[in-house]
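Structure in structure tokens, see below.
Of the protein chains in this complex, all but one are displayed in their positions.
The block that comes next holds chain A.
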Amino acid sequence: MNQAENQKATEPNLPEENLPESVVRRRMLQSFGWFALASAVPVGVYQWIKKSPGAQGIKRPLRNVLNTNETIARTYFSDTHLVTTFPVEEAAKNARVNGYDGLKTPIPEDWKLQIESPGKQPFDLTIDAIKALPKHEIVYEFKCIEGWSQVQHWGGALLSDFLEKYKLGTRSGNAPNPDKTDDLFRYVGLETPDKGYYVGIDMESALHPQTILAYELNGEPINAPHGAPLRLIIPVKYGVKNLKRIGRLFFSDEKPRDFWAERGYDYYVGL
């Protein structure tokens, strides 16, 4: 069997046809006409996006799709998939610091965690109240929205333990139950004491079993640039949601304002 015959055995010939020259020419012109018309579509789509009004730093159509991506993620993805963890030896000795928004003033001497829940009297907690909760440590790959990542070792109290102990995050005033979604507020909001940085977290991610109110880095109390005295470590989100130096913590059904979402980034940024 020579090469050509062998080829024919597996690959069929292309269909051929005899046509008058005028028909061939007409078909060509028609095809190129349609092609030119279709080429206008991407140009039109681009113009439409570019001329759309802005929605928090990006164009409205793009924002709408990002919000749809959030809906897809929240509908079809699991709220309890765990982030991959690493042996403690793999943690970076010097965790990277990447942002000082909200930390540009000294730590308030009388720092307390301010908690606000609709229908409840606001109250404050000291760092000792957080440290009294069971301590959890996590060694995981911290992921920055810029694209870099680093294995880091954090310690603190689970946010879910904190919400359970103080019966927060629910309309009923009971401890939150992830199955009773109607009773849960939809968002947790966090702000630095100077309100220079602020984030909103969906309740599913707040209740995730790896979300931590952290007060230790590499077994030591965290320092000011890393968010002393208390910061959020939320491995299922990009770094931008891991607010440092928590001043105020509140609950809401409306999306709390979010520093980077206001600057054109996706609000959800769930990993």
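As a convention for this text, contacts are C-beta pairs under 8 Å (C-beta built on N, C-alpha and C of every residue); 3 or more make two chains touch, one makes a residue touch a chain; residues count from 1.
To be clear about the criterion, contacts and distances are computed from a predicted model.
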> The chain dropped from view, which UniProt name applies: "Phosphoribosylformylglycinamidine synthase subunit PurQ", "succinate dehydrogenase", "Thiosulfate reductase" or "Amino acid/amide ABC transporter membrane protein 2 (HAAT family)"?
Replying inline: "Thiosulfate reductase"
> Which residue among A:D101, A:E116 or A:E141 touches the omitted chain?
Replying inline: A:E141
>> Please identify which residue in A:E17, A:E109 or A:D179 touches the non-displayed chain.
In response: A:E17
> For chain A, which residues touch the unseen chain?
Replying inline: 2-4, 6-8, 10-21, 24, 27-28, 31-32, 35, 38, 42, 57-59, 61-63, 65-66, 69, 73, 77-78, 81-84, 141, 143-149, 235-236, 260, 263-266, 270-271
